[in-house]
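Every protein chain except one is present and positioned as in the full complex.
Letters A, B and C mark the chains as written, and numbering starts fresh at 1 in each.
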Amino acid sequence: MKSDLPAPHLETCILSRPELLAPVRAMLEELAGRIGFDETACGHLALAIDEALTNIIRHGYNNNPDQNIWISAWELSDPTGLRIQIDDLAPQVEVSQLKGRDLDDIRPGGLGVHLIHSLMDLVQFSKRPGGGMRLIVEKYQPAKITSPL
Amino acid sequence: MKSDLPAPHLETCILSRPELLAPVRAMLEELAGRIGFDETACGHLALAIDEALTNIIRHGYNNNPDQNIWISAWELSDPTGLRIQIDDLAPQVEVSQLKGRDLDDIRPGGLGVHLIHSLMDLVQFSKRPGGGMRLIVEKYQPAKITSPL
Amino acid sequence: MSRATELIVDIETLTDGFLLRPHGDVDMARSPAFRAKLTEALKNVPARLVVDLALVPYMDSCGLATLIEALQITRAQKIKLIVCNLSARVRSVFELSRLTTVLTVVDNHEQALLA
Partner (left out) sequence: MSRATELIVDIETLTDGFLLRPHGDVDMARSPAFRAKLTEALKNVPARLVVDLALVPYMDSCGLATLIEALQITRAQKIKLIVCNLSARVRSVFELSRLTTVLTVVDNHEQALLA
């Protein structure tokens, strides 16, 4: 699963099983914490990635437990942050279809894509040239406020 | 980094940087916990893997931060447990050289290999056929004691 | 991976219903178990069902969907559904999803028994 960026700091491939999402969350939370994200931001990052992986397992792979999902992470500087790319080999869908329900129309489901958008600073879904879908998300650390003097 | 086993449940590739060990520990601890290992066993597993990764970064890659380390994990059944394989592309060394100091000769260093052996149920170092070293470790859950009657 | 999908839930009997207290993360792996426990409790058509999230450090949209399903059942059957003891993290997921506007969310156990 190559991209145009330099080698990721960390790349994980998991089988498409719900019980593997907690280990991935734990890893990314720890990574974000060590980079300097505060606890709330670490939690938000983990939740956004969890929602994306849940969607791939359910919608992309139709709950087939033997498919692959690739998660790559890069530390960003200027602004300091994390870029995470999630790749799958599921049937491609139109990016315009990847959207949740109206938030005021309360019913089970339809929240994941909303959460991803509200928790991350950059969200980009695309069809992978080689088949499958790709999601790139980025989250930045709040800039340190420096006095203009 | 293929082996003869079925696809691992989870496979991670990290750059050879000390700051990436905590995220890997967090992931494997969570995985072990969800499989049913108790807190002590989760901690022991994380420590053994950490010691192996530390040695690869320091001795295998001579602290070069841009090399790769691959960590793969398989859930085992019968006995229930985890198998973890760690691969590198560092210069090969004789397996007989991979040993710590006499434990009674107290001085800094020389503890990592001892810890790996005492924390894991199976420890197997080898030269990878394609270059680099491979460590396979396994840890099992204590068997549930069943009455013979 | 048995433990990964299991969810321990304490159940307490109240004068007018039940209190359920799940232990641990409620995510895709564990929300089916969460749903099963809620469904079981709702079968008895209690007057009140309290879901105490004190021991849930993490919940994702699968957990929320399960609570919304429970809300739909309880509304139809005039059962009071009350959620309490949200950690800051779980509360922020509720708020982002606008669930605090439809679900009765209170701070603690005592308030849940009076709500």
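Heads up, the rule we're going with is that a residue touches a chain if its C-beta (ideal position, glycine included) is under 8 Å from a C-beta of that chain, and two chains touch if they have at least 3 such contacts.
Everything numeric here is computed off the predicted structure, so don't read it as measured data.
Considering B:I57, B:I71, B:M120 or B:M133, the position touching the chain not shown turns out to be B:I57 (whole complex). Across A:E11, A:E29, A:E75 or A:D88, the single residue that touches the chain missing here is A:E75. If you put the missing chain back, the residues of subunit B touching it would be 17-19, 21-22, 25, 40, 43-44, 46-47, 50-51, 54, 57-58, 103-104, 106-109, 111-112, 114-115, 118-119.
Rule of thumb we're sticking to: only the chains that are shown with their structure count from here on.
Most remote from subunit C, judged by the distance between CA-atom centroids, is B. Look at where the CA atoms of subunit A average out and do the same for subunit C: the two points lie 26 Å apart.
If you average the Cα atoms of subunit B and of subunit C, the two centres end up 39 Å apart. Contact of a single residue of subunit A with at least two other chains is seen at positions 17, 19, 22, 25. With touch defined as above, residues shared between interfaces to two or more other chains in subunit C number as follows: 1, 4, 29.
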